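A single protein chain has been omitted; all remaining protein chains appear in their positions.
Here the chain labels run A and B in written order, and each chain numbers its own residues starting at 1.
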Amino acid sequence: MISQYIVNGLLTGGLYACLAVGFSLVWGVLNVVNMLHGSMVVLGAYFCLYGVQQLGLPLYAVAPVACVILFVFGYAIQRGLLNRVITQPILITLTLTFGLDLIVNNLIIHVFSATPQSLVTNFGTIEFAGVRVPVVRVGGMLVAVVLTLVLYWLLRHSKIGRAIIAVRMDRHAAALMGIRIPHIYALTFGIGAFMAGAAGCAMALIYPVTPMMSGVFLGKAFVICVLGGLGSVPGAIIGGLVLGVVEGLGTLTLGQQWATSVGFIMMMAVIVLFPTGIMGKKGYE
Amino acid sequence: MIIDRAFALKIAFGVLLFACGAGLSAVLDNYYLQVGTTLAMLCALCWAWNIVGGYMGYPALCMISFFGIGAYAGGIAQAAGVSESLAWLIAAGVGALFALLLGVPLLRLKGHYFAVGTIASVEVLREVANNWEQLTGGAVGLNLPIHAGSPDEVGRFFYLAMLGLAFLAFLITALVDRTKFGFGLRCIRQNEQAASMVGIDVFKYKVGAFVLTGVLGAATGAIYASMVAFLEPKDAFNLIMTIEIPVMVMLGGMGTIFGPLIGGVSYVILKEFVWAYFINWHSGILGLIVVTVIYFLPVGVLGLTWRDIFKKLGASKSTRPATSDIARSTS
Partner (left out) sequence: MTKATTPVLELKSVSRLFEGIRAVDNVSLKLYAGEIVGLIGPNGAGKTTLVNLISGFLSVSSGDVIFDGASITHKKPHVIAQSGIARTFQIVQPFAKMTVLENVMAGAIYAGHRGMVQARDKAIECLEFTKLAHLKDMPASELALANRKRLELAKSLAMNPRVLMLDEVNAGLNSSEIDEAIRMIRSIAATGITIVVIEHLMRVVTALAERTVVLHHGAVASEGPTDEVMRDPKVIEAYLGNKFAQRFAETSGAPVARPA
């Protein structure tokens, strides 16, 4: 019984990691709390649904396109709007992305309607040591985790990745090194959007998605980001898995309705108890 | 307390405005009374938020936590048979206590962490209200005794009650603007380290401001609860509103006496207009308003503040005393 909950938690946690990593990257590098993130996840899910259901295209073709569209969308938002207020106080950038979120969410409702939609997929279930899991969830989780790991590898080993890390550490020094800050900011936001789109596609495979869920997705991203540390990719993976398991165990012990609260309470506890970050990373400022 | 002519004029203008508002209650019909009540409620919340968000400069996104806590505290008290006015006082007390409990840990944080912590409080409280059914009635809702009287009488009563509270919030703001306490908050906004070096008990001031905001927010919530006589978690802890309030204050001008009023009124007018003509697009247009406020209006986004505008108009209407005024003024 408990192992079933833990496995479920880990599977969800993998998705959560993918969901949060973009949010965390944007927060860590740009110092922007991106309230638009949840809607970008929903947008990814709807692009995926639209491609598969309306256009009849295969999933493996639709999902990458959805992610790329979101990357372009994210890049444009940052380059066109956010870069102009990036040095303003937190309240400004946060409220701005919140306003954008209202607009995007309203557009999604109009274009795709607000009824819950999901891809009907049945790839069967696998059973291992008394734990039953649907194949699609394992698949979704694997794709999400692999993408997150690829992002981690790119940040560490590609030229652009190093530039992003450099900007995160010290934007002034990075600018002196000839890094084009506005471009890197926009790329970072674009990558965040790309990952949100990927998470959306994976979500669409597993859960019915509605535009109203953007708030839920955003909430998860918050919690994971605080748990794992700002802008840290491994942190997002760990935070995602921890949150998945804690929610699973919360459901088991307190009931489904408390699962979300457990996550939030955990986050507030972390914020208050570890004002320098649970992984000891810099950034609580 | 430094009182110069500009300040005295401002207070007189405010008092006159509220007196007119109270006088209007005799002639307004029920629809306008309702609009007026909403307006007074939002302005009260804006003034309350302005203390922490404007004067002290902390991105507090928990205004609706205070509001909802007050609504439920008052609502539960009333449902248990406590009289209306006493329930409001209890709610204010609970609001103060809650603000203290929330503020002591959160006010040690800065920037995004403070903002996220305060936003999370709204989420947690809504979940608690949803799930603690014995106390709050859960998602089904909580019924309160309905205020006795004809619809007109009731409408007028709550209009005046909200107006009274907004007036209180206005007076408190005026005091904050001119006293040692508010001066300290402004120092804290600029540089906490320097503030403690000139002898300001920074943490006590921050908690004090937070509690003041909490009391006003909770009292507003309690009056709202009595008025609607029915509470649901998603109404009492509305995430959109917790961000709308700061937007209104930004629109009007943060850390000023009249900013919350100007912002609240213009926002409500805009919103009513949007609701009336673009019902399907209202959240999108609200978003557009928010974005527009940030790009094209004050708070230094484009280096434009109300102070600058007033300066350009050639009048010394800035709420912060021009120092030449200070030099001239008497206490």
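To be clear about the criterion, contacts are C-beta pairs under 8 Å (C-beta built on N, C-alpha and C of every residue); 3 or more make two chains touch, one makes a residue touch a chain.
Everything numeric here is computed off the predicted structure, so don't read it as measured data.
Trainee: Would you mind listing the shown chains in contact with the chain that isn't displayed?
Mentor: Touched by the chain not displayed, across the whole complex: B.
Trainee: Hey, which of B:I200, B:A218 or B:V268 is the one touching the hidden chain?
Mentor: Result: among the candidates, B:I200 touches the missing chain.
Trainee: Using the touch definition from the top, which of B:G184, B:G221, B:P246 or B:G264 touches the missing chain?
Mentor: B:G184
Trainee: Touching the hidden chain in the full complex, which residues of chain B are there? Just list them.
Mentor: Touching the chain left out of view, chain B contributes residues 1-2, 178-180, 183-184, 186-187, 190-191, 193-202, 322-324, 326-327, 330-331.
Methods note: only the chains that are shown with their structure count from here on.
Trainee: Return the distance between the CA-based centres of chain A and chain B, expressed in whole Å.
Mentor: That pair's centroid distance is 33 Å.
Trainee: Across the complex, what residues on chain A touch chain B?
Mentor: Its residues touching chain B are 27, 31, 33, 81, 84-85, 88-92, 94-96, 98-107, 110, 215, 219, 222, 226, 257-258, 260-261, 264-265, 267-268, 271-272, 275, 284-285.
Trainee: Flag every residue of chain B that touches chain A in the complex, lowest number first.
Mentor: Touching chain A: residues 53, 57, 59, 61, 105-106, 108-113, 115-117, 119-121, 123-124, 127-128, 130-131, 239-240, 243, 246-247, 250, 280-291, 294-295, 299-301 of chain B.
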